[in-house]
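Please find one structure pasted underneath; my questions will follow.
A single protein chain has been removed from this complex, and every other one stays in its place.
Labels run A and B following the written order; every chain starts at residue 1.
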Amino acid sequence: MAADRAARPRPPLVDHHCHGVVRGELDSAAFEAYLTESDAPAAPGTSYFDTQLGFAVRRWCPPLLGLAPHCPPERYLARRRELGAAEATRRLLRAAGVTEFLVDTGLPGDLTSPQELADAAGGAAREIVRLEHLAERVADTSRTADSFLAALGDAVRAAARTAAGFKSVAGYRYGLDLDPTPPAPAPLRAAADRWLAARASGDPAAARVADPVLLRHLLWSAAHTALPLQLHTGFGDPDLRLDRCDPLLLTDFIRAVRPTGCALILLHGYPYHRGAAYLAAVFPHVYADVGLALTHTGARAGAVLAEVLEVAPFGKVLFSTDAYGLPELYVVGARLFQEALDGLLARWVRDGAWGAADAERVAALVAADNARRVYCLNNTITGDT
Amino acid sequence: MAADRAARPRPPLVDHHCHGVVRGELDSAAFEAYLTESDAPAAPGTSYFDTQLGFAVRRWCPPLLGLAPHCPPERYLARRRELGAAEATRRLLRAAGVTEFLVDTGLPGDLTSPQELADAAGGAAREIVRLEHLAERVADTSRTADSFLAALGDAVRAAARTAAGFKSVAGYRYGLDLDPTPPAPAPLRAAADRWLAARASGDPAAARVADPVLLRHLLWSAAHTALPLQLHTGFGDPDLRLDRCDPLLLTDFIRAVRPTGCALILLHGYPYHRGAAYLAAVFPHVYADVGLALTHTGARAGAVLAEVLEVAPFGKVLFSTDAYGLPELYVVGARLFQEALDGLLARWVRDGAWGAADAERVAALVAADNARRVYCLNNTITGDT
Partner (left out) sequence: MAADRAARPRPPLVDHHCHGVVRGELDSAAFEAYLTESDAPAAPGTSYFDTQLGFAVRRWCPPLLGLAPHCPPERYLARRRELGAAEATRRLLRAAGVTEFLVDTGLPGDLTSPQELADAAGGAAREIVRLEHLAERVADTSRTADSFLAALGDAVRAAARTAAGFKSVAGYRYGLDLDPTPPAPAPLRAAADRWLAARASGDPAAARVADPVLLRHLLWSAAHTALPLQLHTGFGDPDLRLDRCDPLLLTDFIRAVRPTGCALILLHGYPYHRGAAYLAAVFPHVYADVGLALTHTGARAGAVLAEVLEVAPFGKVLFSTDAYGLPELYVVGARLFQEALDGLLARWVRDGAWGAADAERVAALVAADNARRVYCLNNTITGDT
């Protein structure tokens, strides 16, 4: 079956969790910084190119720019500059094979918009609205807690009319060990008051929303729109406490939010991806993502994906790249996923554990069909193909 | 060695943790419900047949009823109805290769008794008494805390005369983060009082014992009989908080109970099975089960079993199916275990890491001999062979 799959075109990919790419040129240090979740340069004598992700970039991307796989990073970056960021981005994105992008627009930097990304890739895009970013923009123009909360409610409802879904980074800002219930009006107003006052006093730490009461309110506001809600869990940058991003900490919230009908998509998960898969197995409204966990583990992507596919029902697992900044990460995310999934399914079919038709069907589910069903993808912005 | 093993009959299996199967016919929805730990129908557009367990059932069971592997679920269920539940059950159970069953009788439903199971399988059976179920039956006829506690003590001692062991689902009812010590008389009596009063008031939530003081008392009552005590850990239905079923939370209880001489068998464990294996490695009276974790991970059973066999001494690992409701789960549990273990041992022998004679010996230990030693299996009820 592996030979069969390699010989025919792969199914299109729906990337349900990704970000814009940098518009301008990147020097070597800036490029390397996008290969890690760290906020610091690599330790003396080491390099972030010496990682599974770095090696995966050097495997898949040089051939797309006319170089040999595994050529030295400097060689690759020189060729990239020679082509120019725009042309390199176009070549890389078109090669990734993603036809639909759900773009989280809440990250900083001079990044492409969803429309630009879709145009460059020859695909289509929809927006995922990051709740904390939305709250911070509303707070920028709010004077009182009441007006903030009212404007926030309006903003969430307005976003729900066009967005494909919401995303929460409460795991980063506080941890997933939040009280599971919606906050009552009085403590909510008090928390909003405190936050606006801290912002007004010029406290730079207060620019970002980190109060657990406000974070819970954002989660419940999104849940009540019944759009899918993405939740950061597991692996991320050193802002977070990884052990407080264990998706199992969400269990009581998952139970509480179930009656709203809101689908919850647990992003990343690694190294708690088996726990995320368990939640997807036992709660009908919970789904598991396999983005960042594959991109950052490179040659080990198949092993990690296999762990997700232990207890997660196959209708509950969604492909993504979680690409951010570098178009290379779209290539790597897509190729690692396809190679990993093809490898697993080929082995299971060969061993007789799975039927070949089931394997084909599951491949299409995880690559695209599950995301289409969960996000009701039918009115995407079509890019310039 | 793989070829050798395939060519000769496999050693008999002792299934130290299983349940009865449904006596009557099952429609498609009822059958599917036994393929998941979820308490809800599958999400719209998905099916619990699309899981590793569902695929494993479709691999192993259709040939036993005269169909091709991986035939569609509807086809299989139609054939099953055609044969009738009793005949299908008989065929499936006889094919599973289990010769001794230790049956947890504490689950609801119109299920076969241990004797009926043994008869249908052509094997032998012993009972495992579920402590919480025992306490609830005693509470049904108790008026006061003192009479309840006295009758409970009598019931535990009476059960110990015939049962092969006890089982606790304290992980489900509360979590494994219990105070490790036996409760003192006064708080114990107070907890019993509260529970009986809640039951008498008709509170339906009080039917089940969930008070941590009472749960601890049950654990210690069982420990003092010195019969083996099975403890639910890890993976289970959405009643539980998976992170509160990490077997490592039992560490202090394990230390405290050590002087009683009671053997503790940590069931399931997944995804914390490496932690369970660690406990089996460092505490002489602790054992690790590999039941549910293999059944529900299907094509990945070998990978999961390998993780258990990293640090667990080979004299401390016990096979089970954790089958419940469907005779198919006996087939799947047994086949997945045998195939997984054979595959691992064959590879390790081929690579020179293990000697062939050691591999044969370890296979027999895990399949049957460890269970026979731990549960002192010599007076099992012989079924109708």
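Miscellaneous remarks
Note that in this section a contact is a pair of C-beta atoms (placed from the backbone, for glycine too) under 8 Å apart; a residue touches a chain by one contact, two chains touch by 3 or more.
Values in this document were obtained by computation on a predicted structure and should not be read as measured data.
Note on the undisplayed chain: of the listed residues B:H232, B:H285 or B:R300, the one touching it is B:H285.
Checked against the full complex, the one of A:H17, A:K167 or A:H296 touching the unshown chain is A:H296. When you scan A:F235, A:F253, A:F283 or A:F319 for touch with the missing chain, the hit is A:F235.
From the options A:D50, A:E87, A:D179 or A:D203, the residue with contact to the unseen chain in the full assembly is A:D50. Annotation for subunit B: contacts to the undisplayed chain at residues 246, 248-249, 251-252, 255, 274-275, 278-279, 281-285, 306-307, 309-316, 348, 351-355, 357-358, 362, 365, 373.
In the full complex, the hidden chain is touched by subunit A at residues 36-48, 50-52, 55-56, 58-59, 69-70, 235, 237-238, 241-243, 270-271, 296-300, 303-304.
Just so it is clear, only the chains that are shown with their structure count from here on.
Between subunit A and subunit B the CA-based rotation angle works out to 120°, given as a multiple of 5.
Inter-chain spacing, taken between the CA centroids of subunit A and subunit B, is 37 Å.
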